[in-house]
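Excluded from the complex is one protein chain; the other protein chains are retained at their positions.
Take a look at subunit A:
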Amino acid sequence: MKRDHQEISGSGSKPAESSSIKGKLWEEDPDAGGMDDELLAVLGYKVRSSDMADVAQKLEMLEKVMGTAQEDGISQLGDTVHFNPSDLSGWVQNLLIEFNGPTTTPDPNFNDDSEYDLRAIPGVAAYPPVKSDPGLENTRKRAKTESSSSSSSTTTRPVVLIDSQEAGVRLVHTLMACAEAVQQDNLKLADALVKHIGLLASSQTGAMRKVATYFAEALARRIYRIFPPDSLDPSYNDKLQIPFYETCPYLKFAHFTANQAILEAFSMASRVHVIDFGLKQGMQWPALMQALALRPGGPPEFRLTGIGPPQPDNTDALQQVGWKLAQLAERIGIEFEFRGFVANSLADLEPEMLDIRPPEIEVVAVNAVFELHPLLARPGGIEKVVSSIKAMKPKIVTVVEQEANHNGPVFLDRFTEALHYYSTLFDSLEGSGVAPASQDLAMSELYLGRQICNVVACEGMDRVERHEPLTQWRTRMETAGFSTVHLGSNAYKQASMLLALFASGDGYRVEENNGCLMLGWHTRPLIATSAWRLAGTESGSELTQELS
């Protein structure tokens, strides 16, 4: 049966003879058009049906080219940096370029120009550069980043059960029943159940006991309307973050992956400016500064703007951190400038206050590690901040957030989600090598316990722990006019290796998700790092150079 080549859009011509053999099996669905192949989508691959034949062709080309190479050479392709494996077409295309280099001749019938931007091929410029760029602009990864990740309307509730025990189940059951009573405003029943939980929890051990205790306390506060006294003092929280940083890898992962993206965005710049939406103890920056100091060609001038909440004792905590970092900068030979800004909320910031210099002069990175979700507590908060970010004209925006759905409209749902989430988190602390009685562990648990209290006991503007999953943040950022900057296999690998070094618990896993990286405990993702650029601009961060 003769095929009609026009059905396969963008595939170019193939020898007509072979088409008749394929005929029947490769019936194109005329309605497919620009839709993703449904069957592959279920398996995690986004390929437009109309692109299928083209992807097949590229796979064939790759096979041919690899077939003539030495075995060694093939596995060396494993050292190439890979991006966003869900985008099969882009992945294969990039491998072709990697393997073939500039000798890949584009099919003349292929009409999608963005894929074959020959300026992107390192070493050989088929077209003369249109404008002088500060660095090598690698546009090839850009091609498929426009395919927006579909924000699924159905939510996922991932659960990992640890050592399911009968007693533990009864405890969970009672917690749930209590939360349900609260949901139904049956406070008398809720009160009775909360007391029962206390009894049950005392007979438990380990993570389950601690989690249950925190949730019970939070429920009690909600029932009796005794709200946490120091929830209004964010500086206490900042201090609790240090032991949390020490005892488990979540913050280290957050800082590391964000820094990777920032480093790549800064790669050729001579003046860089990081705006840290939550400076706290500044733990993220020494590593970045050291990496910048070691940059081939020398370090850039490094400017750091740190934002933080007012201190109860009126000390200038920001300046203290800035001072410490300045001392480090001097030791390692980087020109360093620091500015601190006190703000009750990020929404109070105006970009003009930050003295941001134009993009030709300095390259800007905005960094927000667990800083965006509190903005959801105030109407208009997040929108204001996102638009401020845009006004800062950053080359890259790094966002790390909890991978959880703690901001749904129904209390009982939030409670249930939080119970799963924090059970998993506490379990990971248990599973790590930290000695159970250590001060740091206790403080880390308190740090998490305060979050639990906020999610369960607070409402309205007080409820700031409004965690939302990556799919929702993606939608928000994309709607606001940002596109994903893909974190690649090099960042993945280094994050995994970091875990092996710092996290003695074997259960930590890094996962790639449409260009973002997530850290989880076993199969449950717990935090997600994503990187963004203003849509239509080039971040240049998807370079293949490995940055050690």
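Couple of notes before you dig in:
By our rule, contacts are C-beta pairs under 8 Å (C-beta built on N, C-alpha and C of every residue); 3 or more make two chains touch, one makes a residue touch a chain; residues count from 1.
To be clear about the criterion, contacts and distances are computed from a predicted model.
Selecting from "Ribosomal protein eL8/eL30/eS12/Gadd45 domain-containing protein", "Alpha/beta hydrolase fold-3 domain-containing protein", "Cyclosome subunit 8" or "Integrator complex subunit 9", the unshown chain of this assembly corresponds to "Alpha/beta hydrolase fold-3 domain-containing protein" (UniProt protein name).
Screening A:Leu161, A:Ile226 or A:Ala391 for touch with the missing chain picks out A:Leu161. Screening A:Ala56, A:Ala192 or A:Met268 for touch with the missing chain picks out A:Ala56.
Of the options A:His420, A:Arg450 or A:Arg474, the residue whose C-beta touches the omitted chain is A:His420.
Residues 15, 17-18, 21-22, 25-26, 37, 39-40, 42-45, 47, 52-53, 55-56, 59-60, 62-64, 66-67, 71-72, 74-75, 77-78, 82, 85-86, 88, 91-92, 95, 154-164, 169, 172-173, 176, 416, 419-420, 431, 489, 492-493, 496-497, 506-507, 509-512, 522-525 of subunit A touch the missing chain (whole complex, contact as defined above).
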